Structure formats: structure tokens, C-alpha cells
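Removed from the display is one protein chain of the complex; every other protein chain stays in position.
Letters A, B and C name the chains as they come in the text, with residue numbers starting at 1 for each one.
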Amino acid sequence: MATELEELAGRLRRFGAEREWEKFHTPKNLAMALAGEAGELLAEFQWLTPGESQRPDPETLGRIRGELADVLNYLVQLADALEIDLMEAAYDKIDVSERRYASDIYRGSARKAPPLSP
Amino acid sequence: MATELEELAGRLRRFGAEREWEKFHTPKNLAMALAGEAGELLAEFQWLTPGESQRPDPETLGRIRGELADVLNYLVQLADALEIDLMEAAYDKIDVSERRYASDIYRGSARKAPPLSP
Amino acid sequence: MATELEELAGRLRRFGAEREWEKFHTPKNLAMALAGEAGELLAEFQWLTPGESQRPDPETLGRIRGELADVLNYLVQLADALEIDLMEAAYDKIDVSERRYASDIYRGSARKAPPLSP
Partner (left out) sequence: MATELEELAGRLRRFGAEREWEKFHTPKNLAMALAGEAGELLAEFQWLTPGESQRPDPETLGRIRGELADVLNYLVQLADALEIDLMEAAYDKIDVSERRYASDIYRGSARKAPPLSP
């Protein structure tokens, strides 16, 4: 049975195939598209204070929702193109971070310990 | 019953709570972290030809897998912080793109039609 | 007489030529490299408060200086590859922004007026 993300990957595969866009969707290009959408996401937050970023006005929130969707869609297409299991990769990374950032040592401090980074 | 992404969001919430990292995890900061990981992803592909990007060597593929995981984990945390349903947002965006890029018109051409962009 | 940025462009051109790296330095790849460095720059700031970002510790400041250098070097190489005069483009953009964001209307407000954006 296909999981949630596999179903999304299937839908995106059909979407691209119907338009013969596969030639554009190399991993290199998808990584660029993903990063481009991440840049649009940044633009929504860049002049907000950290506090304001927690309560965006409805119009901004709607645009943020759209950017998150774009990031997810390109992410799923990229993982699909390289046959990477996204959920497995995500949990593997958390397992590593659990060991790397022992909760009793890193409590309340992120400076030297960028959460969940490589 | 929690979906796949909701379960991942729950795991990440506990991970952050155990380290008291919630104060770092404002939407503004999470958007920066997501874009930073997207930048690391770009770095893996930047000197590859489009063709080479389709068959990265195992070491590179392992790093790409890690970057995709980082992007997903920050994406899920950001959506969670703003109470956005990622899967619903992703399908909404595809629905819009289906209507916007009619397959008989845009077949084989992406120039004027960046797939799945706002 | 060559200007400051033209001299830097010349130095970078020789650096690439000596290593026969011109084939890697297509505008597409240089744009990816630039964005990758911008992502590394973000990573330096992501967990800092806005106030903290104004006074990074010496070690962080040293890394930020290196990232800014990387961004400038790729920016200059990209402009050089496309024969774009960076300084002229920068002043043109400010001229447009001067007209677009009249100082008596936009004073103290950046929400609806992302400074210097297109």
C-alpha cells in the first residue's frame, strides 16, 4: 500500500508526464527549483520580527502555505527521481541528532548545536 | 489517526522539547534553516551536468539523502508551528497548476511556465 | 582604467583559466554556487536574535566575512560571464527604488515595501 508521500509522488509524476516536462526535471534542476521556492519563503519572513513571524496576517499566511507546498512538491519529485525514501531519511537524521545532541548537555542552547543539521 | 507527516511532526516536537529548543524554532528561524539546507543541497549539484545529476556516486547520494531529510524536517516543523496542513497545501497547489498549465498547451515547454510555481 | 570590480573579475578569470575550470562556470552553475554560499551565510545567522546578529563573536564574524567574500566572487564571475555591469545595475535599481518607495510615504514601514526588491 502506497504511503502518503508515495501517493503525492505518483500524482506529481503524472502531472509532469502529461506535460512532457520530464526533461526539465533533472535532479539538478529540481534542486534549483526547491531552493528558489525556499528563497520565496524567506522573503515572506525577512522583515518580520521573530514574534511577528509566529502570527502572520491571513494574506501572508496564505502565501506561506503556498510556498511550503511548492517546497514539498519539489522535494518529493527530487527524492522520487533519485529513489530516496524521504520518510526513512528523515527518521534516520533524527536518530543521528538524538545521539549527537544529548538532551542533558544541549538543553536551551543552540549556538554550537544547529538542531538537526549535518 | 495521525498521518505520516503528523507523526513526523510529533517526533520533531518531542525532540525540540527535550532540548528546550522551542525558543529557537520561530517560523522566521525555521525558514532560514530550511533555506540553508536547500543551499547545501544546491552545493551537491552545482558542478554536475544535468545528466551526471541523475546518477550521483554513492557518497554524494548519501549526502543528498541527508540534505533532503534536513529540508523535510525543517519543512514539517515550520508547517507545524503555523498549523498548516502540508499535504492539503501540496494537493491544492497541484490542482491550481493543473488548471493553469493545460497539458495540451504547455506540452514540452517550461520556459514561460515554471512548473508548480505560484 | 579598470574599476575595482573589473579588476576583481580579471583576477577571478585568471584563477579559473589556470585550472581550466571555465567549463564548470556556466551562468547556471555560478547562480547555484552563489545561492549555495547565500545558504551558508544564512546558517551563521539562523539561531541568533536580530540583536545578536549585530554583534557576532569574532569566530562567527570571521566565517561571515568568508561567506560574503564567496558571494561577491561568484556574483562578479556571473556578471562577467553575462557581460553585465554590476555597479551600473546596482545604481539603476536604487534609482527605481527611490521613485517606487517615496520616503514620505514609506517612512518606518517595510511590510508592504520590501526595500530594493523588484
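Convention: a contact is a pair of C-beta atoms (placed from the backbone, for glycine too) under 8 Å apart; a residue touches a chain by one contact, two chains touch by 3 or more.
Since the structure is predicted, the reported quantities are computational estimates derived from the model, not experimental observations.
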Absent-chain interface as seen on subunit A, which is shown: 24, 29, 32-33, 35-40, 42-43, 45-47
For subunit B, residues in touch with the removed chain: 31-32, 35, 39, 42-43, 46-47, 49-50, 110-111, 114, 117
Interface with the unshown chain - residue positions in subunit C: 3-5, 8, 11-12, 15-16, 18-21, 23-29, 31-42, 44-45, 48-51, 53-54, 56, 61, 63-76, 78-79, 81-82, 84, 86-87, 89-94, 97-98, 101, 103, 106-108, 110, 114-118
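In the analysis below, only the chains that are shown with their structure count from here on.
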Approximate Å spacing (C-alpha centroids) for the pair subunit B, subunit C: 25
For subunit A paired with subunit B, centre-to-centre distance based on mean C-alpha positions, whole Å: 2
For subunit A, residues contacting two or more additional chains: 31-32, 35, 39, 42, 49-50, 110, 114, 117
